[in-house]
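Structure provided below as structure tokens; questions to follow.
A single protein chain has been removed from this complex, and every other one stays in its place.
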Amino acid sequence: MRSIGKKLYLACCFLFLYAPIAVLIVFSFNESKNRATFTGFTLKWYASLFQNELIMRSLFNTLIVAAAASIIATVLGTIAALGISGMRKRMRSAVMNITYLPVINPEIITGISMMLLFVFIKEIFHLELGFVTVLIAHITFCLPYVILNVLPKLRQMDVSLYEAALDLGCTPVSAFIKVVLPQIMPGIASGFLMSFTFSLDDFIITYFTSGSSFQTLPVTIYSMTRMKVNPQINALSTLMFVAVLVLLLLMNVRKKPKGVHA
Amino acid sequence: MKQRAVCLILCLVVFLTALPMPAAAAEEQVLYVYNWGEYISDGSDGSIDVIAEFEATHPGVRVDYQTYATNEEMYAKIVSGSAEYDVLIPSDYMVGKLIEEDRLAPLNFENIENYRYIDESFRGLEYDPENKYSVPYTWGTVGIIYNKTKVTEPVESWDILWDANYAGQILMFNNPRDAFGIALKNLGYSQNTTDPEQLAEATEVLKEQKWIVQAYVMDEIFPKMTNGEAALAPYYAGDAITMIEDNPDLAFAVPKEGTNRFVDAMVIPKTSKNKELAEEFINFMLNPEIAAANISYIGYSTPMTAARELLDDELKDNPISYPDESILEKCDTFVNLDEETNDYMQNAWIEVLAFGENDVGAIVCLIVETSAIIALAVFLIIKKRKNR
Partner (left out) sequence: MKGKRSMALPYVVWSIAFVVIPLLLVVYFAFTDKNGAFTFDNLSKIVHYLPIFAKSINLALIATIISFLIGYPLAYCIARSRTHVQRNLILLVMLPMWMNFLLRTYGWMTLLENEGIINKLLGMIGLGPFEMINTQGAVVLGMVYNYLPFMVLPLYSILVKIDRSVIEAAQDLGANRFQVLCKVLFPLSMPGIVSGVTMVFVPSVSTFIISRMLGGGGNMLIGDLIETQFLGGSYNPYLGSALSLVLMVVMLLIMTVMNAFDEDDMEGMLV
């Protein structure tokens, strides 16, 4: 009895989580533009989606920024975490407070504060708002996640291993690469993953820092939702959902023994 | 697992980066155009794609076309310095404001030879009396779009937007100038008034209206009206034509109190780095054939008789886009108001949107909640102390 109740509850929760997604997917195949009545099956919105230069360009921009920002943030953040772990307590807590700022600050405030900065320094550095500013903004909000993922791994690490490597004649650099890096790799990897997904998905901060010349996919989606119904949005959602699903399945299948996956 | 995921994502990124960059040629010139949403023929439903035509006739040029929902939004983007564009298409009063604040570049009409097609009556308008900065794009009136299946009485007056019988069925403009224009007209005042008392009265009227308004919208109006979500909405005549095409149950009326007659004009901001190309773009838009094709998609009225001649008969003499003299007589155009009035209107509009009847309730609620949370915190702390 209890188990049925539990299953029912889970089902309700997942119905809630997936209802709007299901609606978007179903209506991506809708013949008519009307977003409430289903008139017939079509794939034309998918075809027109790929011809929509704006969407394709924004998708490209989004991926470039996400890749660049997460890679730079991972490198910079990992080095910073190494430095922070060597700090004395008072200094460390000061740096950590700054690190937490972008995490706990509402995104809109991070967004407007950076916009103010970029407009302020525009004249000095001849830096138009665009790719560079979006990249800087994304690196900034990704950095804390890398640091917060790497630091605990550094704390768990056995220091004597590194020292042993040095004693055995390793240079500090090769000792770092051969001994330290493998141990903190899981932290770096999850930091990178988080950065990549956050950067891919970010709307608010990009909205304030992108200026006129550089639009990412979320910004484009926002302007599309404010206009006439464009079922290309639904097609786009469906493709994004399928892409994520496939990615997750791939990751999952590899973990499982053969024959389990469907 | 995570390393695998990283590998996968990296592969994906490399793969996507290797795809040919969308037309990112080295010599590419980019023209930034900032226009109202749903305000250009974009190639959907078999129309021509104006931007693509322009790019086709100008090799090596890419148009970065972006849209805004209101004049005020466009203004914020320009003034904040966060974005720079080459061509803007604001309305009359906003053109006046930009000229007054010295934000526009004077046009070189040698590059805009198609200007000759612009009708005499659209030259030297109030917002740009010397014709130095702007070229008209389209014009039109504001009226009420209504659903004939839901509104059976004749729509004659702005008053119907305050009729409680249609509570929850009314959409309203989501920008201060248009909303105040309607409220002022309905009160019998000038829509360009600077009298604080009249404005205060209009604010009250708009606040009263709030409880029967379903939503405050700009271009979101299209699906809402064509799907029958709402019964009545004030909006621009050109868009009314588009909506009526999609849903024949809809109709358009200009109220007897008169209305706003707007002219939207193409201008080049001072910050443009590509002024000549921007002028070429404006010139291209004035080509009667292009203008006619554009107009037949967006439905607005053209200031060029040469373009109007090329339209389908249905659109050429459509009373919605080209109303009788008797209606036009009752219309006037927004002018740029002084700063004080603008500020007043903006603040009052936020009040209309943000405040409701239960504001005091909200504050009381907040105080109760805060005290409850503090009490809970204190209780927990005391309990912990005792346990220790």
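Letters are used for the chains, namely A and B, taken in the order the chains are written, and counting of residues starts over at 1 for each.
We take it that a residue touches a chain if its C-beta (ideal position, glycine included) is under 8 Å from a C-beta of that chain, and two chains touch if they have at least 3 such contacts.
Everything numeric here is computed off the predicted structure, so don't read it as measured data.
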>> Going by the stated contact criterion, tell me the shown chains that border the hidden chain.
In response: A, B
>> Considering the whole complex, not just the chains shown, which residues of chain B touch the missing one?
In response: 70, 72-73, 75-77, 79-80, 82, 168, 174-176, 210, 213-217, 227-230, 346-347, 349-350, 353-356, 359-360, 362-363, 365-366, 369, 373-374, 377, 380-381, 384, 387
> What residue numbers in chain A mark contact with the hidden partner chain?
Replying inline: 6, 9-10, 13-14, 16-21, 23-24, 27, 35-36, 76-77, 79-87, 91, 95, 98-99, 101-102, 104-110, 112-117, 120, 136-137, 139-140, 143, 147, 154, 157, 159, 162-163, 176, 179-180, 197, 201, 203-204, 207-208, 217-218, 221-222, 225, 233, 236-237, 240-241, 244-245, 248, 252
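Keep this in mind: only the chains that are shown with their structure count from here on.
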> How many Å are there between the centre of chain A and the centre of chain B, using C-alpha atoms for each centre?
Replying inline: 32
> Hey, which residues of chain B end up touching chain A in the complex?
Replying inline: 1-6, 8-9, 13, 16-17, 19, 21-22, 30, 32, 34, 37-38, 44, 64-67, 69, 77, 80-85, 218-220, 222-223, 226-227, 246
>> For a test of understanding, state which residues of chain A touch chain B in their complex under the given definition.
In response: 33-36, 48, 53-54, 56-57, 60, 63-64, 66-67, 115, 118-119, 122, 128-129, 185-186, 189-190, 192-193, 196, 208-209, 211-213, 215, 223, 226-229, 247, 250-251, 254-255
